[in-house]
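Right, I'll just put the structure down here and ask away after.
A single protein chain has been omitted from the complex, and every remaining protein chain is retained in its original position.
Residue numbering begins at 1 within each chain, and the chains themselves are lettered A and B in the order written.
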Amino acid sequence: MTGVSQQGHSLFRIAMRSLLSSKATTTALALMAIVVLLTLAAPLLSPWDIDSTDWDNVATSPSIETAHYFGTDDVGRDIFVRTLYGGRISLLVGLSATMVSLVIGVFWGAIAGYAGGRTDQLMMRFVDVMYAMPFMFFVILLMVFFGRNIFLIFVAVGAVNWLDMARIVRGQTLSMKHREFVEAARAGGVSNLNIIRRHIIPNLLGVVIVYVTLTIPQVILVESFLSFLGLGVQEPMTSWGALVNDGAALMESAPWTLFFPALFLAATLFCFNFIGDGLRDALDPRDSAGES
Amino acid sequence: MTMPLLELKSLNVSFAGRDGITRAVKDLSYTLKTSETLGIVGESGSGKTQSVMSLMGLLPHNATVSGKAMLNGTDLLALSQSELNRVRGKDIAMVFQDPMTSLNPHLTVGAQMSLVARRHLGKSKRDALAECRLMLEAVRIPEVAKRMTQYPHELSGGMRQRVMIATALLCKPKLLIADEPTTALDVTVQAQILELMCELQTDFATAILLITHDMGVVAGTCDRVLVMSKGECVEENFVEPLFATPQHPYTRALLAAVPRLNEVNTELNQPTDTAQRLEARGLEVTYSVDSKRFLAAAHQLKALRGVDLNLIAGETLGVVGESGCGKSTLARAVLNLIPSSAGDVLLMGESLQKLTTKQLRAMRSDMQIIFQDPLASLNPRMTIADILCEPLDTYHPNLSRAEKLRRASIMIEKVGLSPEQLTRYPHEFSGGQCQRIGIARALMFEPKLIVCDEPVSALDVSVQAKVVQLLIELQKELNLSLVFIAHDLAVVRQISHRVMVMYLGKVVELADRDEIYSSPRHPYTRALISAVPIPDPKIQQSLGFAAISGDLPSPLHPPAGCAFCTRCPLAEPRCANEEPPLRAVGRSMVACHLAD
Partner (left out) sequence: MLRFTVKRFFGAIPTLLVLMVLAFTLIRVAPGGPFDSEKQLSAEIQERLNAAYHLDEPLWQQFIRYLGNLLQGDFGPSFAYADYTVSELIATGFPVSLKLGSLAMLLAIIAGVAIGTMAALKQNTRTDYVVMTAAMTGVSVPTFVIAPLLVLVFAVTLQWFPAGGLGDWRNLVLPVIALALPQIAYIARLTRGSMIEVLRSDYIRTARAQGLTQIEILFHHALKPAILPVVSYLGPATAAIITGSVVVEQIFGVPGLGRFFVQGALNRDYTLVMGIVVFYGVLIICFNFFVDIAYRWLDPRVKL
């Protein structure tokens, strides 16, 4: 019952240990790392460029000899290189938009939760109203009206994705505020700022990390959806969504143009979701305390 | 000699966990005869609950069970799932600790009860419901027809446990297992439930296996007792000899640690300075409870309805009452952690209400608090060193880190832990150790006053005694003033100079500790004292559980007049109209029209 362990094991380290002890999550992490490294190392791995066209090999299937590892599309562009470069955009958008939503969401939620009362009611009422918005529609409007620009993509996506984060952070802050250790800090004359900094934020971190991991794939999905509609990044730049769209048009004649980008997209989303799930289980206090 | 109803032969239970295999129950054997009551006593982690869960097939998947458990000649441990389902609920029934979580909140009382009757008695829906109504009447629930259609959250705690018992008895089981059936209940309600169980046992001729940590409960209800420690049975005997001449050192230690109402074995500090440390005058706290209804005004819940208290240096004031009496609100209102709606608190003559935020923050080092749940009161992301140094960071920011750590080391030794443990995190400590850390943190402020809000109620008896002793010693050494809040009258008696009894946000009696226990004057105080089970079978079994009837009225709508009049055995017509003031009767202060 009383866990006898070595000195100083923070809950976070225990969580990391239990996360890494699962083969499945470790595999997912490794797979993720490979995808990221591949996209970063793209120029070193292939002689082809993102928009160079190889007129000798138009819509050819994957082959080692021609160095078109994933084949080419209908204008002779190399799918391997395009997939990796597309990955850069998709991952970049995923990360930056998540950061935007993280910053807005954490601030909004923490302030509402800690302030409480009328401020809280007003702020959360706003979130409720925002929930009734057809978001995808707003993103589409933004993209159509203000031109397709990668910066706008992640601001737009981030700005509409912060609601969940705000709700979660607010809920956690609210329950944290009434926890006894926060009450003890108040009784000990600790200032509000220090209470938030020392006692509330560190205890929110776990939940926030989980939701960040789960938001990234959502954002990548939104971006690829926009690109699929032709509203995302513009040629010659590309992203997984745009590639899947091109590939879907050619799927009968050149299925590899659909297969490889779709595989990379799905695998990345899968890994993020999987790691997020694993993290959530690992950080769940009931589980890390060990079942009876 | 007739064949025993239940015979356990070398039962072993172990759990496969991350850190290897834990043996929870080791080689446990006992027998139980028809309509006998066997008490299984032990502290948390003794394996008492696991030993009965294994009989019911309710252990988690990582558990391994070996041995034999013969119920009327069939081995329960060898039954298949479907065979077991024919026995569970029919031949053996179980009552659990927390009736709130053990009843399905999504089903009406009638719905969940009738499922059992239909399953085991093969009755039609209508007959099953009729059977349930009869059983609810048998456990003396008023307005049965209405209760059948209510959900668990609409019932009081005592009522819920009655429903649990009624459900368990539906099929007239041969064996009833009760796992800490009254631990989650208030004393006066506990007395009602225990009384009910004793009566039903005679009516239904059921054997009872009672699991509890409370020696008082055992003394009043059991024929035989089995003491468990660390998974093993250390002693088994009939109840009277076990209490009179305990053989095993563990049993003796357990009995010695039990705080007793009728005897005091602690030596208190003798206050010398008579200056008032703390004074509260007419303290009121009102919470506004959002009305669930549209456009209706918020309800005003008066948690404290005018409380006066005073405390001198080196003195302890005990505050006793059942849940909902406002004692935790009092703790927070005294420290100005929650705003009070009326009245004033003076700490060493300074009115806290008149201070600015900054002045109040400076005063906070003089008044500290210790909480009920020791683990929850420590930030899980901070090491013990950081937790203990935080007070110094706030009030002595200029000290060096080394000096702060030095002071923390001294303090942690003072509460009985070692300085090496400073680098650890709270979850690596047991409940008792966490509470010591909580005390150490409070002492780092060098306070004059500590408010202890149920500081020992989450701890095992033997640990309780040590923490109480620690507080008494620290008080002597540092001339601390303590407000000690608890629901356990016996613990309060060990540590307090004076005791204050609260009911529905009001003080009903205040007197010196010996006075209040030897001659309680308010009928509620009397009921409270007589409801506490005494860990002595001779006394307890002859007394029975003298219970007052009924439940606590809703604090949203307290009765007019005397708050206790709805449950008072002596109530007269004027009690319902006139509110009795707190007045001196003999050497006590009592709020009752009838006290003399």
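The definition used in the following text is that a residue touches a chain if its C-beta (ideal position, glycine included) is under 8 Å from a C-beta of that chain, and two chains touch if they have at least 3 such contacts.
Keep in mind it's a predicted model, so treat the numbers as computed, not measured.
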| item | value |
| --- | --- |
| Partner chains on view for the chain not depicted | A, B |
| Absent-chain contact - pick from B:L11, B:V25 or B:A93 | B:A93 |
| Residue in contact with the excluded chain [from B:Y151, B:F204 or B:Y287] | B:Y151 |
| Option from A:W48, A:W108, A:F181 or A:F274 whose C-beta touches the chain left out | A:F274 |
| For chain B, the residues touching the chain missing from this view | 56-58, 82, 84-90, 93-94, 96, 98, 101-107, 111-112, 115-116, 119-120, 151, 153, 164, 167, 292-295 |
| Contact footprint on chain A, counting only the chain that is left out | 128-129, 131-134, 136-138, 140-142, 144-146, 217, 221, 224-225, 228-229, 231, 241, 244-245, 248, 251-252, 255, 258, 262, 265-266, 269-270, 273-274, 277 |
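Just so we're on the same page, only the chains that are shown with their structure count from here on.
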| item | value |
| --- | --- |
| Touching residues on chain A, where the partner in the complex is chain B | 1-3, 5, 7-12, 179-181, 183-191, 194, 198-199, 202-203, 205, 289-292 |
| List of chain B residues in touch with chain A within their complex | 15, 17-19, 44-45, 60, 62, 332, 335, 337, 361-362, 364-365, 367-369, 371-373, 376-383, 390-391, 394-395, 420, 423-425, 427-428, 430, 438, 441, 445 |
